[in-house]
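Remarks on the structure that follows.
All protein chains but one are shown in place.
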Amino acid sequence: MTFRETAVPESTGWRAPVGTFLLFAAGTDAGYARHVDTFGPLDVDSVGPELISVLEASGLTGRGGAAFASWRKMAATAQSRPAGILAPRPVVIGNGAEGEPLSFKDKTLLAEAPHLVIDGLLAAARAVGGSQLYLYAGPSNFPALERAISERPAARGIRLAEAPDRFIAGEASAAVNAIATGSALPFDKRRRLSESGLKNRPTLVLNVETLAHIALIARYGAAWFRSVGSAVDPGTRLISVSGPGPDQVLEVAGNVSLGEVLYLSQIDMANVTAVLVGGYHGRWVKPLDYKLSISGPASHVVRPGAGVFHVLPAGYCGLETTAGIVDYLAGESARQCGPCMFGLPAMAGVLNRIAYRERDPRLVRELERLGRLVAGRGACHHPDGTIQLIGSALDVFSDEIKAHLAGTCTTVNGRAA
Amino acid sequence: MSRTLHIDWTKCDGRGLCTELLPGLLGRDDWGYPVARRGDRTDIAIGRDDAEAADEAIKLCPKLALRVVGGGAGSSGRPAGC
Partner (left out) sequence: MDEALWAFGRVSGFVSLALFTFSVLLGILNRSGRRLLVLPRFSISLLHRNIALLATVFLGLHVGSLLLDSYAKLNVIDVLVPFLGAYRPFWQGLGTVALDLVAAVVVTGLLRHRLGQRTFKAIHWLTYAMWPIALAHAIGNGTDGTGKWFLVLAVASVAAVGGAVIWRLSATFLETAKAREGGLR
């Protein structure tokens, strides 16, 4: 693969800084002046479609969960733009909705580095020829965003849209729906959003962290981005770490290993039962030598999803924890699609019976049957994400299941019974 | 160019008309909703033999939840999240 450098750094005379891991480099509460001082200026008006090939060379993937190649989404949006001067131009939405309770890296990024996100949104819009720009985020982020937007005349066209605090509110079509109708429910995609989304315009929905990376890649180029991480997982990513210690947001290499994350978060390996990676739609893993990657064998690689790391401390029952999560997820079904609306509560019911020690060996098989029944049947990824979580719990906590069935499990979340 | 039958899950109420018309393609789940017997479960490949019955199902579905997505690799627009 050849890496094309962006023209922007040369034209502004700004050198790529030595170093990476820059998302929070401007420090807390940085105003626009300090932002420009830290990262150098970005001449947004000179950005054009060539940014898409720079992003292709950079290998940046979406940081909202699905890890889709960002340049592909942008190219599809740009291509869907009909010809003609009166033709509707694309809509670009920065998605900062973070309904996932264990995720807080996007909120943190919006609070600490709003100008990077705005840079990225403006640059992405230029690249696809977009005309309507939105930042979709929780209301707690509004004051900082309003302040940041007011500091920059170029950003004045950006409209803020409120994301409700629901798990599913960050799903791309839910974001479009929330902006269009005020109700953050996913809809059936008869066509891709890049062809027809908000007001039937081509619509590009990018996670806010993705936008921040775009802001830096537009400045320093693809090779700079690739100087961290691996070929498949280049660059850095933000992760939200929670568990026994305090909640932390870390910027780590794209291919970081689980051990490094635990080390960086100062969590003692001996005190870990398992780690939930990727959040409520993610996967439980036991801390072996897993690496983060968007692809690879499941025995060595775990997908980062939206970058959630939740540590279950020693002495806690993973089955009970998972049952609680699935209860929550079943309640968060948008109740539009039958298999999700009925299947998730049914699975939650069976999992609770296993977790609370009903000694019936058929329960596991029933849970697996329900998973197979519901998989792939919903307007959004919610059922499939939930099934993946349950599947990983059955896998990783298989010893606990045996203990439950034998009636020998002694942990009751945290307390020895 | 393969055609697929797309189920809009937000509309389908599991009334089972389509499952009667396309018994080879669709079964019913615990709650009455259609389940594809094989392959993708939201964009279901329809063979030549099922084409007519599929059109009939689209016409008769009481909730207007079905449509044919013509040609291409099926799976048109399953959400990628973001």
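Lettered A and B in written order, each chain numbered from 1.
Note that contacts are C-beta pairs under 8 Å (C-beta built on N, C-alpha and C of every residue); 3 or more make two chains touch, one makes a residue touch a chain.
Everything quoted here is computed from the prediction, not taken from an experiment.
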Among A:Ala113, A:Ala253, A:Val277 or A:Met341, which residue is in contact with the omitted chain in the full complex? A:Met341
Touching residues of subunit B against the unshown chain: what are they? 11, 13-17, 20-21, 30-32, 56-57, 59-60, 62-64
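As a convention for this text, only the chains that are shown with their structure count from here on.
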With chain centres defined as C-alpha means, what is the inter-centre distance between subunit A and subunit B in Å? 30
Okay, in this complex, where on subunit B does subunit A touch? 6-14, 29-33, 35, 40-42, 67, 69, 76-82
For the complex, which residues does subunit A have touching subunit B? 62, 64-66, 68, 73, 95, 170-173, 175, 185-193, 195, 205-207, 210, 336-340, 342-343, 346, 373-381
